[in-house]
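The complex is shown incomplete by one protein chain, all other protein chains being positioned as in the whole.
Up next is chain A:
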């Protein structure tokens, strides 16, 4: 079993909170991008963020691993603030680059456009960060990389360059690369939006499998089928706010908010 499985199957998904975002606000050029966003993610939970474009889903996801700054509020990972520390007077101070880098080791991030390293083989994409960042012995990192490649169904692609892979294959490698750091949390930013429809399925299948292994995941996606099938909870964002959240069955069939209903009528 891959090490990324945080719990044995069968144990109930934990109730302890892994990520807690509280009243996160962010403005760019006077425009509110995030407006008091609060969201808890429990260990082993899969939360899918949906909503119209420009709702702030991607921005919020990126604040969790400090790819975006925030103006106020706080994000706790495992009880510790990420990206900032709070001074005695309550104001936020940015953490140093080294501290933020350390925090990010716990958080895997999968980008819409993969961003594999083109100058490295698929294999090196996978072992590079564990070896250079965490100091994992290379042999161990390579062994783990092989396991992860097998897990995403790309064992035969270990030595090729990313550019020789299809989009779907690249995204599966990108997922494996993030998993190679043994993160406690995986963030997915529209992982299938840049893919042709026939490649979407192979990436979603890998993600579903990861969810079945009780990886804690936050996923921004427009794939409502995936949300319905895999999510433990769906959070709907609109105009920088989380307007509604709940189990997919509830949100999709009995939306409490008119904006949710309007959005769903367009995408379902």
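Keep this in mind: a residue touches a chain if its C-beta (ideal position, glycine included) is under 8 Å from a C-beta of that chain, and two chains touch if they have at least 3 such contacts; residues count from 1.
Everything that follows uses one rule, which is that contacts and distances are computed from a predicted model.
Hidden from the displayed complex is a chain whose UniProt protein name, among "Flavocytochrome C", "L-serine dehydratase", "Cytochrome c domain-containing protein" or "Polar amino acid ABC transporter permease", is "Polar amino acid ABC transporter permease". Touch with the chain omitted from the figure is made, among A:34, A:77 or A:206, by A:206. Set against the missing chain, the residues A:86, A:102, A:138 or A:257 yield one that touches it, A:102. Summary of contacts with the chain left out: across A:165, A:184 or A:227, the touching residue is A:165. Within the set A:115, A:138 or A:257, the residue that contacts the chain not displayed is A:115. In the full complex, chain A makes contact with the omitted chain through residues 1, 65, 67, 97-98, 101-102, 104-105, 107-109, 111, 113, 115-120, 128-129, 132-134, 147, 150-153, 155, 161, 163-169, 177-178, 181, 196, 198-199, 201-202, 205-206, 209.
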